[in-house]
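Have a look at the structure below, then the notes.
Apart from one protein chain that is not included, each protein chain of the complex appears where it belongs.
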Amino acid sequence: MLSNFFLLMKHELIIAVILFLLVIIKLGKERDQAGLLSLVNVLLLINLVAGLLFNKEGSLFNDMFRNSSLAALQKNMLNLGTLIISLQSYGWLKRHAHALEFYMLLLSTLLGMFFMISSGNLMMFYLGLELSTIPLAAMANFDLEKRRSSEAAMKFIISSAFSSGLLLFGISLVYGTTGTLNFAEMSPLLNGSPLQIFAFILLVSGFAFKISVVPFHLWTADVYEGAPVAVTSYLSVISKGAVLFVFVSVLYTVFKPLAGSWYNMLYLLSVLTIIIGNLFAIRQNNIKRFLAFSSIAQVGFILVGITGSSLEGSSSVIYFILIYIFSNLAAFGVVSVVSDVTGREAISDYKGFYKTNPVLTWILTIALFSLAGVPPTAGFFGKLFLLMSGAGTGNYVLVTIAALNMVISLYYYLRIVKIMFMDENENPMARVPIPVLPQLAMGICILGIISTGFIRPLYDYIYSLGIGF
Amino acid sequence: MADYSYIALVPLLPLATFVLLGLAGKNRLVKWSGYIGSATMLGSAVISLYAAYQYFFVNGKTGDAYAEITALRYTWLEFAPGLSIDMGIILDSISVMMLVVVSFISLMVHIYSVGYMKGEERVTTYFSFLSLFTFSMLALVVSSNIFQIYIFWELVGVSSYLLIGFYYQKPSAVAASKKAFIVTRFADLGFLVGILILAFYSGSFDIGTIINRATDSQSEAFTGLVSAGFLGMSALTWSLVLVFAGGAGKSAMFPLHIWLPDAMEGPTPVSALIHAATMVVAGVYLVARLFPVFYIDEIAMQVVTYVGAISALVAAIIACTQTDIKRILAYSTMSQIGYMMFALGVSGYGGEEGLGYTASMFHLFTHAFFKSLLFLGAGAIIHFVHSNEMKDMGGLRKWMPVTHITFLIACLAIAGVPPFAGFFSKEEILLAAYQSDKIVYGIGLFVAALTAFYMFRLYFSVFWKKEAADASHHGEGTWSMKLPLIVLAGCTVVVGFIHFGNYISSDGAPLPTHFDIRFSIAPVVSAVAGILLAAYLYKKESDRPAKFATALGRLYRAAYKKFYIDEIYLFITKKIIFNLIGAPAAWFDRNIVDGIMNLLASGTARTAALIKGMQSGRVQSYALYFFGGVVALAILLIYIWI
Amino acid sequence: MQQIPIEHILFVSTALFFIGMYGLFTRRNMITMLMSIELILNSVNINFVAFNKYLFPGKLDGIFFTIFIITVAAAEAAITIAIIINLYRTHKSIDVEDATELKY
Amino acid sequence: MFLPTLIFVPSLTALAVLVCKGLKQVRVVALAGSLVQLVLSLLLFVQYRQERNAGNDAQWLWEWDYTWFEPLHINFRVGVDGISIAMILLTAFVVAAGVLVSWTMEKLSKEFFFLLIFLGMGAYGFFISLDLFTLFFFLEVAVIPKFLLIGIWGSGKKEYSAMKLALMLMGGSALVLVGVLGIYFNSDIGNGQHSFDLVAIAQTGISPQAQNIFFPFAFAGFGIFTALFPFHTWVPDGHSSAPTAASMFLAGISMKLGGYGCLRVATYLMPEGAQTYAWIIILLATIAILYGAFATMMQTDLKYINAYSSVSHCGFVLLGIGMLTQISITGAVLQMVSHGLMTALFFAAIGMIYERTHTRMVAQLGGLLKVMPFISTVFVIAGLCSLGLPGLSGFVAEMTVFVGSWQNADTWYRVATILACASIVVTAVYILRATGKAIMGPMSNAYDNLADARWNEKLAAGILVIGILAMGIAPFWIQDLVKPGTESIVQRLLGF
Partner (left out) sequence: MSASSVIFYIISACTLVTALLAVTTPRIFRSAIWLLFSLIGVASLYFWMEVEFIAAVQIIVYVGGIVVLIIFSIFLTQESGAKMPKPALKRALFSALAVLFGFAFTYNLISKHAFTATSTQPFAVNVSDIGEQMLNPTEYGYLLPFEVVSILLLAAMIGCIVIAMKSPVKKVISENGKGVLAPRNEHKEEVDEVTS
């Protein structure tokens, strides 16, 4: 029983242990920052490796906590992403006075996501969501002296509080109409009465807020731009990914009875999200803000995949998120290094970047290509599978809109490539030195981008775990 | 049947020369190129003469008539079973005759060119192009497949293009070459479509098959050709008229003749070969090849007749007013080809009826000799005075005796003075016309007079008129230039006496020619009248020509300006094609089609700018949007989409 | 007590919810915005308790949810206030209209 | 033959190029790789003939199948028929010539050659794919390198052109994607199982309703690649801004991806759709042919001339496909090969001229034959091929298209055919204008010291000229090669 407990909650327990370890270290005497960071990274690596071993399926605490191979996979993906982010924000953290606190908050949000993924009822879901949100707001403020950082944090916390208010109202109505918070018990009780649908919409708006679906996305760009790069990348990849995992499984299992409603809703939302995300991304000049909108558009594509309502749908979403982790983090890796050394974040600063920083340029280029869905990068497969699952329902209008929007999105990705490779610049950015750990992080990402599409078992594995409909 | 496959060597020898000299580039083999070219041409000529001997005198006949012999045939490109482009050699009387003409004249021109082109840059290139032309022309005349004709038709066109533009640094030469190619290309379009129509209904590209099927009124092909129609004409008429359009273009028939005078920008031997003796008669040859098919369609025959007659007349009139000797010769060529053409048009098929056909071929044959002689002579003159303009010449008989005599012979021949070659052939043509269509006969007679007039105008202006300045420092030219003149002059005298009808006739059977001295009176008289008028006007320098021109007034000016046909073409191409089609198309593409594409892009960007207010930076607005989204979704899902 | 229909309690909570929302939409002072959020959360709490008590008395789901919401609200309020204070340091103002540097 | 070799060789070459240092190593490696590939392609051709002569009449030869994404029925399935081999040969010729032409590419040479080889790899993959997914994959692989090639090494308004090209082609491939997905979800190869497998789909077919919906997507999508009016505007800009080798690749290879796709995916898999929309295809193709030709006439920049003429010539490809007869489709394939070789040669010549004179404006050039006879000759050969001179490849292809189109007995289609034929006159006009002005005519003194082609340029031009001549003089071999493939397509067209 006890070993069962440990195995089932392995991911969460390790995170919690690391978290407390850090607290203890923090309470102790001041130490060498670089050493500490290395230690944390090693711990995260251990966490990642441990996550891969000894998986067990089952549920605990009266079904409040459920672990499955899928959940384990998702947690491992998040672990991997976190490790990469940690590695590539090394430069920034090394000079940050509160690096350890940063990690504590980071780990607590990660823990929140894990609980959210494993949640078996709405209460755990809500708590996981809050645990993964509230500390993030604090993290967004970690560039303490920057006006933008605090503005971003303020917008984030107020928006998310509002959203969680609506979410809670929705949960309360779900509770009121079904009498239970437990997912498994709830599902058969959903009968599609107007109030339930309303409650469901409020619930979805909570998800939509976290994954930045138009029109619930407005906080995204501002927060991404203002927050430190590490936090931005964490927000855009890990936090979004975690919520998406839950979103898919909730839609596909718990709210399956309402599928008729949410299919139309997702159809609408995905079109809106792709188009608005693209339109905004076109005219951005701050690279983080740009990536924010690009990630919004990406979510639109993910929604297309979700509309597929099939095993292919869920597995393509998970597969895409894996690829998205690599691609987006590769992009953020470059942005992070550049921003850290030169403090520049405007896209126009990247003019002539190729002359001085060919390696970084290629990394960013490959990452952008992957985001744009250009083969042979993994992004191509990811996006294609999403569209494929979307087409599975026979809704070719949606697929056509999405496919054409891929062209618009290509425009802005290529625009950056163009700026780096082709634009003339009198004094381009100086050569940016890359510390070892960020190098490692980018290496992992690029490897992932290039190889994911060609590793056959990967998709098969994900597919075998995917949620059927 | 005898094996005639060795005839393949006739075109292949020049091809080999072309490849060899072409690969040599412009700086190698400069000294040797002329000899190599002449030697291989000699080979070709000998082989074709031998073949002609074999064909006409040894084993060409089956029964009474000359038969068609397929010497070789390879499938070159098979579209569908039965529908293929074959490369082959077919021998019948006209193709053997053409082989002889082409290879012989080409040999003469090659020899002549050795002297004429001495010291020129790019001699090697010149000879390679010349060989290319000879190859293509030879392959054209032996074609068994209509598409093979088309292929070599195009190739002679391009060799003509290359040779006209040989002096590529002269803008006028470049323009002329371009013009020649484009005008004939335009005509070839008709040819091509005609082929497509013919081939579609008869299901083959093979000329024999087409003829068999199209002339057999029981066959499916025939019914198809006659019954299908477009814009009121049957498919048969369309196809023949279109094919004839191709021939007319190549043969410089009115109104597609405008390229021919300009083509004189090329080296003179080229003009002699291509634009006098061989390529320009390809159109006639083409009609003759398809004659059985033409014959069954009256409209097509009418078109051939009147296009030929009008061309003959128009060209003759223009020729009377021109001052550039090569241009005069060019118009005369056009006029003579007009003769051949209308001779075909008025001809019947088989037996006595086929006189026009025989006459046409006969004239083609004789014309090749005297016209190339004229051109080569003109080349010698130009070589001597370094000018094409008649006003720079005069009294040259002293300095160029050989040229003078040979030129005179040629002039007499073309004027139709007995006993020179032209007399006989022209006689037959006029006879054929007389038997069939009096109007055409009238035109023919008038043109005969005009021909005599302008040729002797030329002759007198060049060799008499004034006393030439002392030019003893130049010689008349090397032997390589004189020899061809003499040989051709000899031929001009002799060939008229061949009983052509014995060998060549519309159906292959010998056609006895009646020579009726009474009929010859009118043509000969008109020719002599023309000569006398020319002598009166041009033998001595005087103001008579000017008075004469003033008397003719507008007609003279119109003729001098070539009836403004060039201007009309220029108007159509520059004003209509370029300004009304080309420029709008280019503009439309850049501004409308591309504009729409760009508009899509800028529209996207503008929309993006338009909705940027959504992201106002105010967190309260964000919350409002959020709430608005929730409400909108709720309304949609609960009340609208149920 | 049964004579009070649950809809009336829900009326109160819904009204409170929208009052809070109104405050969030209109108040320019961040602290008052935070207050509005607290009102929203309270309305949800009322919902939970009412549902639990009147409809599903068998389990204490609603009650516990309420407790956790209150706790979370406290944490949220704390972080929000911390952020506001930090913002005040950088902006010298806690008017949301002054913190609109990030836009478009 | 193990077909994936055709992908591995370029991939390895590309990787090797990345490892190399300096222009000298890079170009040697690139050339070696492309020559190996050329030899392989010729070998493939020879073996194909042997197989066919030995009586192997399977539709696809050397099929090879590897499961890629099993749950989604995506296989890496390859196989060739004559059409593919013709395309592979074309690609091999153009790639080898392209590498040779770029022999002195100093700027970022490693990246340049990498992208060239990579682009070639995409084309090879595309032509051997028998799986719609991999086909689409390679189609897109071949797009982005062009963006970089044009944008980085191009001239003129290169960024604009590169972007336009990339976006329009991606727009095309987006449509293709919808078409491919439509085909997939409407395919049923037994037990309701969907498939991307071209062969299997061809055997079982798709419902006519679905064909009518998805044919336009697939055809228009691929059509954009092959300059379907009115989506051709990337062609002039893209070609004119690209560096020489990229122009060659663009016109020689990537426009062919579109034609091949139109044939192999759209027409082959959706014959009824093709029948339904044939008139539109023919209409657009005729417009493209004539309008492209007339627009070319007004161009003053050599590259624009060639680019617009490509619009016109690719119209023949579409016309041939739209006419739906065996001969016309064969003609379309021949036209693809011919046009590929010819435009590549043309662009090579233009590039050589530009490199020396630093201008491409026809009005500024003149009399180049005097100082650069070789290049001028090449230019003229390309021009003559373009205007359809017999003995060169263009003639064979165009005539096949014309003859084939004429077999379609509809009167209006015939009118279209005649109009298309008429374009050969316009072609003559613009080609001769350009030649007359740039190659002939008086030469400016400024060009007195210009040198003629170097060995690499001669070799490059030689390779392409050999291709053109081989096809123009002896078309029967390529006809034999292509015919079985087109027959199977036509059987599908007639087969319902």
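Which chain is which? They are A, B, C and D, in the order written, and residues in each are numbered from 1.
Throughout what follows, contacts are C-beta pairs under 8 Å (C-beta built on N, C-alpha and C of every residue); 3 or more make two chains touch, one makes a residue touch a chain.
Please read all numbers here as calculations on a predicted model, not as lab measurements.
> Of the chains that are displayed, which are in contact with the missing one across the whole complex?
Result: the unshown chain touches A, B, C.
> Using the touch rule from the top, list residues of chain A that touch the missing partner.
Per the touch rule, chain A residues meeting the hidden chain are 16, 19, 23, 30-34, 60-62, 64-65, 94-98, 101, 104-105, 108-109, 111-112, 115, 123-124, 127-128, 130-131, 134-135, 137-139, 141-142, 144-148, 153, 173, 176-177, 179, 193-195, 198, 225, 283-286, 289, 343-344, 346.
> Touching the hidden chain in the full complex, which residues of chain B are there? Just list them.
605-606, 608-609, 620, 624, 627-628, 631, 634-635, 638
> If the missing chain were put back, which residues of chain C would it touch?
Within chain C, the residues touching the omitted chain are 1, 3-4, 6-12, 14-23, 25-29, 31-32, 34-36, 38-39, 42, 45-46, 49-60, 63-64, 66-68, 70-79, 81-86, 88-89, 94-95, 97, 101, 104.
FYI, only the chains that are shown with their structure count from here on.
> Quick one: chain A and chain D, Cα centre-to-centre, how many Å?
Spacing between the chain centres: roughly 42 Å.
> Cα centroid separation between chain A and chain C, in whole Å?
The separation of the two C-alpha centroids amounts to 27 Å.
> Could you tell me which residues belong to chain B and also touch two or more other chains?
Chain B, residues with two or more chain partners: 601, 612, 615, 617, 619, 623, 627.
> Counting only residues that touch at least two other chains, what does the list for chain C look like?
Answer for chain C, listing residues that touch two or more other chains: 21, 24, 33, 96, 99-104.
> Which stretch or stretches of chain C touch chain B in the complex?
That would be residues 21, 24-26, 28, 33, 96-97, 99-104 of chain C.
> Report the residues of chain B in contact with chain C in the complex, numbered from low to high.
Within the complex, chain B contacts chain C at residues 612, 615-620, 623-624, 627.
> Contact residues on chain C for chain A in the complex?
Contacts found on chain C: 10, 17, 20-21, 24, 30, 33-34, 37, 40-41, 43-44, 47-48, 51-52, 55-56, 61-62, 64-65, 68-69, 72, 75-76, 79-80, 82-84, 86-87, 89-91, 96, 99-104.
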